[in-house]
Every structure is written in structure tokens, then in C-alpha cells.
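In this view, the complex is presented without one of its protein chains, the others remaining in place.
Letters A, B and C mark the chains as written, and numbering starts fresh at 1 in each.
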């Protein structure tokens, strides 16, 4: 059984393993012990804190394989981004170049460095070990955060974004970066990405283009990569779109991967989950069990997993109850997988 | 009884009267006979046309006082804007100016000339004679368009905007224009507004600032006017907000009045009106009449008015039926006032 | 003897003939009866109108006094950009640096400007191939400086000259291919034709925001500010007079604009007044062997020619009857002189 729970300091080694196998392409999961330690530390502090007005809290959760205690996935959600250090995106805007006399009317897309998502909450750091990569587990890892948000809405901004990793070639090079970022950073993609992860992002302002970049001046490969997720992100994208996320022409400044957005309270799992009491015991014959995500209402003790039950008459096994730290009659949040 | 119906060429004189008393502050209603004639002409052509893909159609409706046949109001809706000539707005974006060393983090709003609403449908030309200015009539004049859209959704873009007139001083001068536009146009507000109404708007590109304008550099009066509707537009704003429109920091390039936007199909009157059959006759005792907007399903013969009926069992008088060109058993769209 | 003088009403035939010779690339003087007639008519105005128009094209021709044949033409626009905007790209530098990361990047940019609005412009220079010898090109070009020295109030204090931009063997401009083409739905030939009608059309479609040149093709980057081979001698001539490339280039082909303050131009700065003594047998003097520009001082009677001079006394020079006749002056007339070329060599 795989279980979602907040990160603890005991997870440092497990996290490092994930950071290494993720290959350094995830900005928020650099293979840097100090930074990973800080990730855990912020999660602990954020959970402990009584929040009336959210600010820069960040919550990270581990996906633990209960059979051996190993961490096989990690996911996170930031209460809001850009409040202390700027949060940059490129907005793809069309500029019209028209001449009446010449009867020409061109719409030229251009990239505008912007901070429009400042103040939004953010899904981040989604990584699932290959050995466990199933649709169900991906759902658990991604949507557990939405159950957490549903329970603690005051802790999150009312817009939620998710950044999908952009296209890379067979040698893991981003064609967008090679065409644009490299000129301004004088370093390779992984280094820039790593620095963004561990640094304050302040350096981006120093190095990035301030003027709009006209898309037609980019290489064909870079243009093709604009707003495209890496092929292996397709499943995540489908999942998020089903949750109500949509692409509004904002892309990552490094690899041009799309940023998806949704109103937090309208997200499917946030809005449609069922708050109900559970019984502990054995399934009886009248039930019609389906696979569901189920979470307790805990904060520091937040737990979430996949089980099979009848949402109208939820009964869970004592094993599940134990994993979720539940007693009979406790409330849970449930949503169909 | 006041009745909504499409403009006809017989309305030219009536329209001119409205254009004059509106005082020239409405871009789409200039006191210019050729232009008003064109407005009618476009309405007639748009209604006649079989539309599979909307483009630059524009529909204008008259509010006719049936007691004397006089036109006491006008309203319009454009299928989409900016397709032939650019449609400009200012987008108010924050730019972050930060210095780590100085511990300063400033968010500076700036106006970006943009064409982001290109391709949106637009509510336009709302004007109601003072003598008839009641909340009910305002509802009729504004929301009749949404019943029309509900019937002919394929004729309109799926985003709908409405521009509210901005703040002006006692002498009808826009403080925003005086501070910004005047420097670039070398003419007064009314002239610029008039020219925008009758011209192709192409000249705006020639004259307007291309670089972002930093809000702190504007006069205090201009800053105060940013995104504020003229006080007498408050009721229209309330009405639109109740319909689901919201302000997304886009303002008019001349007077900085706010532009509101909504997804066309989510607009309250579009989504919630009831398509039903009517009977003609007398109200019977079991009915619970309320004030409603009611429209027929006609295109060239579109009609809309306010009456009182029980939405569950709609019965209308023969007088209303005649005004709406209805026979018993015909379908109508109804929504509560 | 060659003399440069203002164009006159009876120069129509000569101008028409020159227009035929210039060829299609020379957009300011096209091979077309009406255009030539209109050009001539307009060219007469600034020499007669009082006060002179703010925007005027001063046109001069070079005439062979022996044959009375017109062999060249040159012009000065008194002010550009006062009706239609005058566009340039300005080449700028942005430094993107982060001490934290030890990254330091100089990035070259192109920004569209109208910075030369109101400046005077050297324009319309053409000399028939047969006359291209004996420094006659220098006389034709530099005679304009003598005119400007004489009538500074008719010109702006800043002077520019646009140099044709680099193009490859096939006549295609890499600058256009790398930049402008992306913003046009037109091929080069068509764009070229439009460009010749005026920069306004081009500017309407070109990007209004600053361009990072590092995003352009290497060829396009390399042709920023690069002069067409055929124009290189003209550039060198103007640079020797103190005109400088100051980072402004043509928005169409990337060719450089040269710029100077009028008063800093050598020929203008160093020119001075002397009186003439007309003699057939000038005494040998110190300036022997050096060519001078000599010009007269009245507007409509303006004449400029080139001759060796000898000193006849304090602020007095000897000229030959030939020169006097070409300039249409008499003994004792005050003229403006300057050495044809800068004396500085090292």
C-alpha cells in the first residue's frame, strides 16, 4: 500500500535518491542536500504554523511504500509564489502589425517576461519513481494535494497554477533554452535550473531579457517547443485538465513548458470531494465499492491513500484506518479516483 | 410599454436625437449621420446574413416607447472586435522592482497597450433617455442582448466584454486623457473619441505610446481614474457583475474606464433563461406572477420586453403577444428581472 | 573646368538625362518624365522662397564649363522627418550581469527611433561614370559643405548621411532576411520596392520593441552597420571630413548612418574668406600643388569649383581667369576657400 504523508527529516536520504533519479530537470527538486533539508524544514514549519493569512508556506508530501518504508514519490504545493522573490513567466501575447496602405495585417506573437502569477498558489515538485508509475498512483500523488487544500482553503491563494516541464531533445537539452536562455545566461540549462532551485531567483532579473522577444526570430525548434509539455508529462496534463486547469499562454522562462491555471475553489477534487464519516470494519454485500482517494482531516498528521469503498456508505479496513490514523466515526474526505 | 427590436432605417432621426443628448462621450454613438446610418445598415445586414462562423457582425437594438413610437434607448452587441482593425486596451500589469541589497521590493503598475481582447464579442452603445431611466428599463435594454445571444450563440465569440465609461470632471473632461492621451494626440477628448467612432481606429497605433506607461508618473487625478467607471455607470456595473462580468485590469485607452469580461455561455441571463412555450390569455388565480424579461426567438423579428407572469406557467396578454409577434404555443425565452 | 551650382529651371533636359543614367537603384531620381519635372519644380523653391521653407531639398548640378554638359548632381535635405517620421534602428548595448553567479553578458540591441528628426541630410549624389576622375567626386560631394558653411541658418546643426547597406552577390540583404522578413508577408523584391517608396511603410510593420541582436542569424548580425561595397569610397570621403557612424542603421538593410555636427565638419570648420586677385601667371607660393575648394557667397549665384591656389598677400589669393569665369566673379570678390582634403595623414 502506498501512503501520502508530510515530509519528515527522516526522509532526507530518500529525497536525495529521488532528486538524483529525476535528473535535475525539476527546478524545485535540486540534488542539493541543503536545499532538500530546507524543503523538509519549510514543510514542518508551515504545517505547525497557525495561518490566518497565507504567505510563503510550502507543503511537501512523501509517497511512502508501506511494505518497505521507502519513499517512491514526492509532491508539493506552495501557498503563494512571488511574494518574497519575483516569480517570472513568459506571457505569449500577440502584437498586431498592420498597414492599411499595404493591406497587411500580421499578428506577431511575442514573449513578455512578466510576474503575472505573483500571489498564486502553485502545485510543484511532482515526481514518481518509475517502478510505481501507474495512473492510480499519479492520481494519488497529484490529487492528495487538492484534498489537503479542500480541508485548509484559507492556507492557499485562490488561483492555483501548475508548471509542466517543457520539451527536451534526446540528450535532455531544451531547444527553447538553447535558442533563447543560453544567450542571456551563458550556462547550460541544467545549471540554470539548479541555480533557480537553490537561489533566490533574484538573478533572473539581472540576466533575462526585459524587452519582449518576438517569436518569429526564434529557431523553428524553439518555436515548436513553446507551450508544449514534455511527452511524458501528457498524463499529468490530462489529469490536471480533468481537474479544470487550463493553459492561458503562460510558459516557463527556461524550457517554455506550459503553465496551467485554475481557480482553487473550482478545482474538481477541491469542489467535489465528499466530507463524511467512515466506519471501520468489513465490506458488506450491499456495498458497491469503487476506487477512491481518501484522506483524513489532519494537518501535521495529514494522510491520504487509495482504497476501494462505497462512497455512500464508506467502510474501511482496520489496516487502512491505521494508515490514515482514523478511529470509527472520524470524518474523512473522499473522491472517486 | 417599452419594446426592444432591431434598428431599422426609419430610426435614423431618433438615433441622432439620442447621439446628441448622449453628449458625444460614447465612442460607438457619434453624432454623425453617415456613421449612424452605417450602424443601422450593419445591423440589417448582420441580421439577414446566415452565419456559420461569426466575424464582424454588429447588432443594434432600439428601445421603442409603444405609446408614441419614439426611440428612448439604444443598445448593441458586436459579434467580435479587432478582426479587421486593431482593438486596443491598456492592460494594467505590475512590474516588480526589487533590490536584495537595499531590501526594497516595489510593485509598480504600468499600462501596456495591448490587443488582448481581439476576437471577443462586445456589448456596446448602451444609452437610455433620462426620462425612462429606471432599473427595470436598464435591465431590459442591457439584458435583451443576452437573450438574443442565448438564442444565437454561434453568432458570438465565447468571450464577451463590456466597456464602462470612465471618470470625467464637472466640465466633462477626463483627467486620464488630460494627463496621458492629450500628450500623444494633440486634441481634446471628445474629438479623439469622435474620430475613433467614425474612423478605422488605425490612427491609434500611429499616435499612442508603444512603451509601457508607468502609473506613478501619471497625475494623481489620472491615477485615481484608472479602472473607475463614471459614477452614473455604477448601476450598469452592478447589473453586469450580477451577470457574472468581472474586471481583469483592462481599461479604456482614452478615459481609463474599466473593461469587464465574462465567458459568454456562463453569463447569468444566457445560461439561466428558460426556453418555454407561452399561452395567450388572462392570468388565472393559481399563478404567482413576477416581473420577467421575455423575448421571442426571432432574428430579424427579435422582440423583447418586460412583463409580469408565472415563469412555471407563462401566460401573456394578447397585447404582449402582439408586441412580441407571438401566437399561442410559440416558444419564448424568459428570465426573472 | 567643373563647377557646382544650384539647379535651374532650364536644367530639365540635363536632369532627365541624368535620371536615365542613374538606374533603378537610385530611388531619389527616377527614370520618369513626370517625376523629374516635379523634382525640378520643387528644387527651385528653396532658392527663391522667403523665408526659406523649413523642409527643403537643395539640389545642385555639376556642369562642365567647357561643354556646358551637366555630369553630376547632389543634394541636401534641410530637415528630415518633419512630415513623415524618419526611422532608424539604433544599436545599443545592454549588460546583463549577476555578481552572485559571476555571469557578465554584453548584449547588443536594436531599437527603433526617430532620433534624427529635424536633422539635415546629404542625399542624391550621382556623378556620370565618365566624369569619375580627377577628384571630381570629391568636388561634387564636398561642394555641399561649402554651401552649408555659407548658409548655416538654412540647416540644422546636425547633419547625417545614409550609406547603402551590405548585400550579398545575389543582391539580397542578410539584415532584411534575418529581421524584417519575419514581420512581412512579402518577398525581398517586393519589400525593396516598398522600401524605396518610403521608410514609413517598413516602419509600420517592423517590431516596435527593442530587438536582441543575439537572436538574429549570424549573417544578419554581421551586416549591422556594414556598408555596401560600392558605397565604401563615399563613406571614407565623409569620414575624412569628420562624419562618424554613431550606431544608427537603416531599418531595411542595416546600412550605417554617418553623423556630425555641421560645425565640426572639417571643410566647414577650416574654410575661410579671402579676396581674389585674378592673374594668368600666379607667383609660386607655399600652397602650390594643393587643391582647394573655392565657392562664392551669394545664394542663387552660388558656385563652387576646385583649383590649386597661390597666396597673393594677406587673405588674398591668386586665381586664374578660368576659375574666375567658372565662378562668375571679378577681381576683389570675396570667396570661401578650404583645402579639398584634410591635411592630417598620421
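Just so we're on the same page, a residue touches a chain if its C-beta (ideal position, glycine included) is under 8 Å from a C-beta of that chain, and two chains touch if they have at least 3 such contacts.
Computed from a predicted structure; not experimentally measured.
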| item | value |
| --- | --- |
| Of C:246, C:279 or C:325, the residue in touch with the unshown chain | C:246 |
| Sole residue of B:13, B:41, B:66 or B:106 that reaches the chain not shown, by the stated touch rule | B:106 |
| Residue touching the undisplayed chain, where the options are C:33, C:54 or C:84 | C:84 |
| Sole residue of B:160, B:213, B:226 or B:278 that reaches the chain not shown, by the stated touch rule | B:213 |
| Subunit B, residues in touch with the chain not shown (by the definition above) | 95, 97-99, 101-102, 104, 106, 108, 110, 179-180, 183-187, 195, 199, 202-203, 206-214, 216-218 |
| Subunit C residues that touch the omitted chain in the full complex | 81-86, 90, 92-97, 99, 104, 106, 111, 113-118, 242, 244, 246-247, 261, 264, 269, 344 |
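By our rule, only the chains that are shown with their structure count from here on.
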| item | value |
| --- | --- |
| Reference subunit C; chain at largest CA-centroid distance | A |
| Most central chain, judged by mean C-alpha position against the global CA mean | B |
| Length of the line joining the C-alpha centres of subunit B and subunit C, rounded to whole Å | 56 |
| Distance from the mean Cα position of subunit B to that of subunit A, given in whole angstrom | 40 |
| Centroid spacing, where centroids are CA-atom means, of subunit A and subunit C in whole angstrom | 63 |
| Contacts with two or more other chains, residues of subunit B listed in rising order | 205 |
| Touching two or more other chains - residues of subunit C | 204, 208-209 |
